[in-house]
Structures are given as C-alpha cells and as structure tokens.
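Just one protein chain is left out here, and the rest sit where they should.
When the chains are written out, they are named A and B in that same order, and each has its own residue count from 1.
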Amino acid sequence: MYESLVQVKNLGIGFTSQTELVIPILRNIDLPISEGETIGLVGESGCGKSTLVLAMMGYLKSGLRVLEGESQFRGRNVFDMDKKTLEEIRGGELALIPQNAGQSLTPSARVGRQIDESVKLHTDFSKKQRHERIIELLSQVRLPQPQELMKRYPHELSGGQQQRVAIAMALAGEPDVLLLDEPTTGLDVTTQAHILELLRDLATETGTAMVYVSHDLGAIARVSDRIAVMYAGELVLEGSARQVLKRPAHPYARGLLLSIPRLKEAVVPASMPGLPPPPGGASQGCAFADRCPMTEQLCRDKRPTLEPTAVQELVRCHFFERVEQLPLPEPPKRPDRPNLDEVNNILRFDNVAITYAKPSIVDQILNRQPDVTPTVDKIDLTICRGETVGLVGESGSGKSTILRSIAGLWPPKSGTITYDEAENLNTSVAERAKDLLRCIQLIFQNPDASLNPRHTVAEILAQPLKLYFGLGGDELRERSVILLERVRLRANYLERLPGQLSGGEKQRVAVARAFAAEPELVLCDEVTSALDVSVQAAVLHLLTQLQVDHGTTYIFVSHDLAVVRALADRVAVLYQGRLCEMGPSESVYRSPSHPYTEVLLGAVLEPDPDAELVLAAEDAVDLFPPAKGCPFHRRCPRHVGDICGNETPPWQPTEFGHAIRCHIPLGELRDMQYQSITTH
Amino acid sequence: MVKLIARRLALGVLTIVLVSGIIFVGVQALPGDSCTAYLGRAAQGKRLENCRRDFGLERPVLARYIEWTLGAVRGDFGVSLKGKKPISETVGTRFRNTVILGITASILGVPLAILLGIIAALWRDRLPDLWVSTTAIFAMTIPEFVSSTVLILIFSVWLGWLPGIVITRPDAPLFEFLSDIILPIVVLAFVMTAHILRMVRTSVIDVLASDYVQMAQLKGVPYWQMVFKHVLPNALLPTINLVALTIAWLLGGTLVIEVVFNYPGLGRLMVQAIFFRDLAMVQAIALILATLYIALNLFADLLTLVANPRLRTMRSS
Partner (left out) sequence: MMATTNIEHVKKKSVFVGLLAVLSAMISRPSGLLGLALVVFHIVLAIVSPAIAPYDFKDVNAQIILNTPSYEHWFGTDSLGRDVLTRTMLGGRQALFVTTIATVLAIAWGGLLGVLLGLVGGRLDELLMRIVDAFLCLPWILVLLLIVVMVGSESGVLILTLGFFYGIPVIRMARAATHDVVARDFVTAAQARGESRSTIVWRELVPNVLDVLLVEGAMRWSWMLLAFSSLSFLGFGIAPPTPDWGLMISNSLSIMALAPWTALAPVVALSSLIIGINLSADALAKAVGIDRAQRAPV
C-alpha cells in the first residue's frame, strides 16, 4: 500500500441552522488519493461533492465548519495548517481548476499576469524565466499564439479558451494533485470533448493525480481510473471505473447509470422515483431507502456502513449482493410512429430565413432592410402530426431562434412556415388567432426563469386556462388539479411558490402549464438541459407519457445527442443556422453522416469505459455564418476544396427520407467514415 | 474608443442645452416675471410697462432664450435686477468660493471615504465596521443643517475653538479664508464621506464574495496581495461614477451649509436671489450648477471608460 497524497478521513462538514440544529453537508467521508491516479467524484446537485473538493484544500464556504474528521495532504491535516502553509500548498502542490472559468478569472487583470501570479507564488524563477514558463504553459494547454493571448483580458476569450487558461494557471505550480470542479459545465459538446482529452493527456504526461468532480458520468468515464459515487453527503460506492460503470454495486449508482440516455438505444431511460433528502433531512436509516427498489425494514432502521466487496470496491448498502439481480426497468410505452407517407403535416418550412439584425439609423432613413447574412437560412422541413422531431446543434446553431419564429415571437425574414397546411405562421403573436396560439405552446430551458417567482402554481396554471378557455372559479381549480396529477404532482402544490419547488418539480409545472392549453404542437427548448440526470429521465418519461395520451407533436431542441436519440423519431442537425442533415433517427445516428454530425457523434461522452472519443474538428468557435457555401466549411475535417466555400451543397437523399447536405458523394463519405471508425 | 468618447461628449453638450431650455422655460412658467417680482406691489400700469421695456421682456420667448444662451456661453448673464450689477461679476467670486468648499471637502472626504469603506468591508460586522457604518448612517440621515448646528454647538459655543460664522470678506486671500472655513468644510466632508463610504463598502463586499476572489485564495494568493490586486481594482472601478454623482449632488445642497455658516458662496447667493425674486440671477445660477453637475458626470464617465478594460475592448456581439 503506498502512501496517499490526499487522505480524507471520516470527514464531516456542516453548518448550524437558524434554529440551532446542526445540519451536515458531508458525513463520514473516507477517500484516499494516490499519486498519478484520477478519481471521478460523481453525484447530483446537493450531494456535497463541491464542498468535499474544496475541503481537500482546507477551504470552507462561509457558514460551514468541520464537524468531525480531517482531510490530510501528505499526512498533515489541512484544517490544522496555518495560513502560510496553506497558501504555499494551494496553487502549488494542490491546485484547483474551477467550474466557471469565465467568472473565476479576475476581470481587471490580463490573462498572462494572472498566470504569472501563480508562477511567481510557487516557483523561484526570474522574470525572464517566468515569461518563458507562461508561454510553455499556454502551449501545453494547446492555446494558439501564446504571446498574443497573454495580453488579453478574460472577457475577450471564448469559454473554451478561458477554461484552458484556468488549467494553465493550475499547472503553473507543477501540482501533484489537481482538483477539478465540473470544469466542462456550460461548454459546447465539442469543446468539452477537447478539454477532456487535454486533461487525459496532461495526466499521462505529467503524472499528476486528479480528482474530477462532475454530475456527468460520461465525462467521468472518460478520465477516471477510479470512481466514487456520492449521495446525500455520503460516499455510497467506490471502486475501479470499469467496475462501477459496468456492474455498479449500489442501487443508486445503478439507478443513475440506467437514467442516462444512450446513443445506441432509442429508449427513454428509466427514472428513479422521489428526490434526494435535503441536507439534515436523512433519518437514521439509509439515505436512499425511500427511493430504493429493494428497501427493507433494516434499511430504514440502520444506516449502512461502507463495506468492501469481493472485487475491492466499497459499498454502502445492506444488500449490495442483490443489486445485480434487480430486474431491468420496463421502457415506457412509445407512441405509434406516425405514418410518414400520409399527408398529415402539422408544420412545414419552405426556404425559411430568419435574421436578428436590426436596421441601423441609416437603414431606417433609407427604408431598406439591412443586408446581412441571416442567422438562420434555407430551412426546408416537414413535420408530421404526432411525431417528435429533434433539432440538434451547438450554441449559435439557431435552434432556439427557429422555435421562437414558430411561436410568433420573431417572424421569419423570408420563406414561409405553414401550420396544418392552412395557416401562415409568418405572423407575430399579436396577429394570430387565439386558437392558433393555443395550439402551439413553448416550454423553456430554465424553470427558474420561466415561472414568475411571485405567482403560485395555481396562478401559473390559471393563466392559460383563463386565456384560452375562459375558465374560472371551481371549474378552474378542478382543471388545475387534474393538470397537476398528469405531471405527477399533488394538489397541495397549488399554493406553493416556485421558490419552494425543486428544479424537476418546477419543470413539471412548466410542462403542466403548456399542456393546460391542450396544444397540438409543443416546442421544447432544451427543457432538460438544466436538470440533473435522474430528474431529466423523469421529465422525459413524462413527456413521452403525455404524447401517448394526447397525440401531441413535439419539436425537441437539444445539444445532447443521447437525449434526442431517446426521444426523437426524426432528427435535423443544424450548424450556424443551416440544415446539415435530416432524417429518421436511426439513419442520422448511423453512417453515412454529414461531417458535422460525425463530429458531434464523436464528441458524445458515454458512461462507458470502453467508449472512445473521436475528435475530428478543432474546437474553434465560429461567430457568425459564412456568406456563402457550406456553413461548416471553415471547420470541416473533410473539406474537399474551394467548392465547399463557394457553392451551397446539394441535398443528397439516401433511403427512407434521410438526406445529407454535402458536396462529397455519399458513397465516398460512407467509406471515409468507416475507415475512421476502424482505425480508432 | 475615440468614437465612444466623442459620443459621450456630444451627449453632455446635448444635456446642457436641454437643461438650459428647461431652466428658461421653467422660470417663464412661474407666475409673474422679473418685473412683477422686482416691483412688488408697485408692479402695475406704466411702471410695469417701462420696466418690461427696459429689460426687453416683451420680446418673444425664443428670441430671449437664444440671446440668453449665447450670452451665457460667453460668460455674460445679463444684469441683476437687484443691484443693476452684471451678474457674472457677483456670481464669479461666489462660484469660486463654493468650488473651494467643494474641492477641499472632496480632497478631504473622498480618500477618507474610500479608506473607511474598504476597512468597513474587510472587517465586516466586526467592531471597525460597526463603528464606521453606524457613524455613516448617522451622517447620511441627519440633515446637514442639523449636523452643522451640532458642530457649531460643540466647537464654537462650548469649546470656542473655531468660528461659527464666516465673517471674512468674500474676496479675501485664500489662506486666510481657509482657516476660517474649517467647520463648513468638515460638515460637507462628513456628509460626503458617509455617502461614498457606504457605496465603497457595498462594492467591496460584493467583490469579496465573487468567484474570482475565491479562486485567488485557492491559488494561494496571500490576503493583502489579494485585496490590492484582485479586490480593489474591481471594487473601486464601478464606484467612480457613483462618487462623481454623489459629489455633484451634494454640491447642489451646499446651500444649507452656506446659510448656517454665513458662507459667501453660490448657494447663499441663490437663496438671496430667490428671496428677492431676482429671476435673472436665479437662472444664471441654475445653469452654472447644472453645468457643473453635467461636467462632473462626464468626467466620471470618461474616467470609467478609460480605466475599465471591459469597456475599452468591447467585442462586437
């Protein structure tokens, strides 16, 4: 047994509430971290993983204190160290890469100077040596033109660049242990993939140990040697990555893995019932008892301790041997696939272009439209009644813009959107009939923002009911209760304010509000992106159920390809506001693919230790669409020549209503992509 | 960036023009005019007509406005009805005096406020903060005439250290002047310090809670280095604007202090002018004070523009 660099010993951290109760955030944490190994620390929001990682540096957010135990670095308790020692260690041997690099870099100082500060604090280099070291670090994190970049301010860099700078800053002191607190949250799919690969390479190159905190099991799977799963402030499972991901020994870990949508299966993942207990709310038994599929009386009476298993894992469960025998959950019933041949279109896009540009003063005087490249262009799409169409793309792809246009919030600049082959949707909300407005409903990404914080749930639901059906009084209340039941919330939620609900519950209310109008078409704008994985699964279940019951059509916008795979019948891939590929999901997720789809698929992080990332394109950021040619030509790894930049690529249909917009002939594309897969 | 500066300057000029319009129209809108005010009960018949003719009050409003503004730009505000002296003469010295009061108070108050605000924030909710914040609240909420009164009571009446009223001639040499006006300076500085201190304190507290300050600590940056390199630049920058606004606003209210201490400044002149219904003087003073306010604001905006890296290098979005 080798000495651990970091050893957390029976650590308990908490705070004292206003009612003089001691509320624990972390309980009995034992975690060793040895040289050179990467541990993934997994858990959903509120499980305490960020607190744990900060505690390893001896840092506690205000109000928190150590209730018991200690966290050792090289054998010494960090909570006993004096300030000076802590300052030497932090940023030196023990460095943190923060969650939101954009907010963690000081806005008033140039990036180079901030890295220089770290170098100066933890080395003895001369000025010249420091300068060289900074350039070295910036190159190590694969940032181009380090001399120039050094002089920039944080706000001048993109999200990915900021994160790389944060990594460079952490490496400045040549740390032995790197602590990473959700370093890729908020970044684009491709950027995330690149940063993860960088981290993996760095770990191998420098031999640094890493603690990688995330809620994303896909990311964890990519970088970790060992995985520790946290739930309600406790460690519930710890073992090798392979073991935990393939055969999880704790029912929560198992449930978590099952709730992650997979690329290969068009199935809505299973969801665990209930919610994690609030801090301090766990009773004397197992914290997971209320939600566990194999709970027994012992579970509620006695809190399990961490026990070793036969394969050198540690599990906190009384009955962990039985976990493997648990039956796989039933996938929810999927709605019947609508017959695509019948003329049953609910929505049709004909060469639609949308632009955000506002006319300048000069344009207004001359009364002309600004001559800019449209944000969204050349959209031709047909959507059938009852199906789910996924719109996939990264930031800047225009997918939200399209939804806003359909809803009438931002009419298109040219082309037509037709509803039900009868109504023209080029109108704004004010110009539309109430019944049309009722048929098309929008659900937003962030339920904190989409529900009025001053309205109770009852008032929130009352609004569409009053507006579209003129309901009032008792009838209104009865209908509201029914709506809540449909989204599996009890009637007593009517009197609550959004601030009193969890993220998942809020989103359910938002769904209920949308369905209160009894719509035909529901536009879902990244509705699960802000939710924890298990909560996401529950909401996806809900949406599927409602679709089965009501025959609603969904347009589901997301950047998460696996989620779209679970839900969508057909998928459209967008880049910079232009369609790249479109067709039934099985076809889109299979070769031949548009080069951009290929890039996206290659960047998906599956919670599978054997899955490999295929990084085709750079994670450069295109700020605006090109004036002509293929929108992807500036980043395309399969760029064939000038034709890509000059001519709009044609639609190349394959069988079954699938088409790809590329200059490369399909046969060639298929061969090239087959080759890439086999060589990896 | 030059474009931004030019835009800001243009905006300032526009505001001055607007203000002059408002002042002029506002004064015209009041019941009566310079002549009725001046002549009082005798304002009727022939005397009124003659008076109006002498001062050209019969001409159309727009013409008078233009004449007034053009004169103002040159520094000529016309003639005071009361003493028939050119307004610019009287206003000139008084303006100087008020500015002296303002500048000395600022030189005293602003650095002190920044220092105290930082101290209060760094030792938040502990003894230094409690002292400073409580005193600040008192200073801010108690009307200036009250604090002036109290200070006179203590320093002039009971201790007899300082003169309670200013009896030096308005155009006395600077040094003599300053030693006589310590109390009014102290009162103004006291109020100024309290306002600015609170803003600085809030700003520093906000920045102390930010992610990047936490990051600096986790990088191993020692406390005081963190304060000077990470906290202060980001906390003080947004306060520049507020400080300027506060100073400008307070200058508008110095008149109470001037009245209490009998200080020969613009404020006291203003009160007299209003009392004697000398509308031409009132207009002139209003314009001067408003321009001062706008100028201070402009200065603050430009300073922020130059100092804030985010504004200097804005990416087009």
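Going forward, a contact is a pair of C-beta atoms (placed from the backbone, for glycine too) under 8 Å apart; a residue touches a chain by one contact, two chains touch by 3 or more.
Everything quoted here is computed from the prediction, not taken from an experiment.
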(request) Pick out which of B:Leu48, B:Leu242 or B:Leu302 touches the chain that's been left out of the picture. (result) B:Leu242
(request) Out of A:Leu60, A:Ala458 or A:Met672, point to the residue that touches the absent chain in the complete complex. (result) A:Ala458
(message) To test your reading of the contact rule: which positions on chain A touch the chain that is missing from view?
(response) 407-409, 429, 432, 434, 437-438, 441-442, 444-446, 449-456, 458-459, 462-464, 467, 472-474, 476-477, 480-481, 491, 494-495, 497, 513, 517
(request) Extract the touching residues of chain B with respect to the undisplayed chain. (result) 14-15, 18-19, 21-23, 26-27, 30-32, 37, 137-138, 140-146, 149-150, 152-153, 157, 195, 198-199, 201-203, 206, 241-242, 245-246, 249, 251-253, 255-256, 259-260, 270-271, 274-275, 277, 282, 285-286, 289-290, 293-294, 297
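The rule is simple: only the chains that are shown with their structure count from here on.
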(message) Report the inter-centroid distance (CA atoms only) between chain A and chain B in whole Å.
(response) 52
(request) Name, in rising order, each residue of chain B that touches chain A in their complex. (result) 210-223, 229-230, 233-234, 237, 309-310, 313, 315
(message) Which stretch or stretches of chain A touch chain B in the complex?
(response) 54, 57, 59, 83, 86-92, 95-96, 98, 100, 103-109, 117-118, 121-122, 153, 155-156, 169, 173
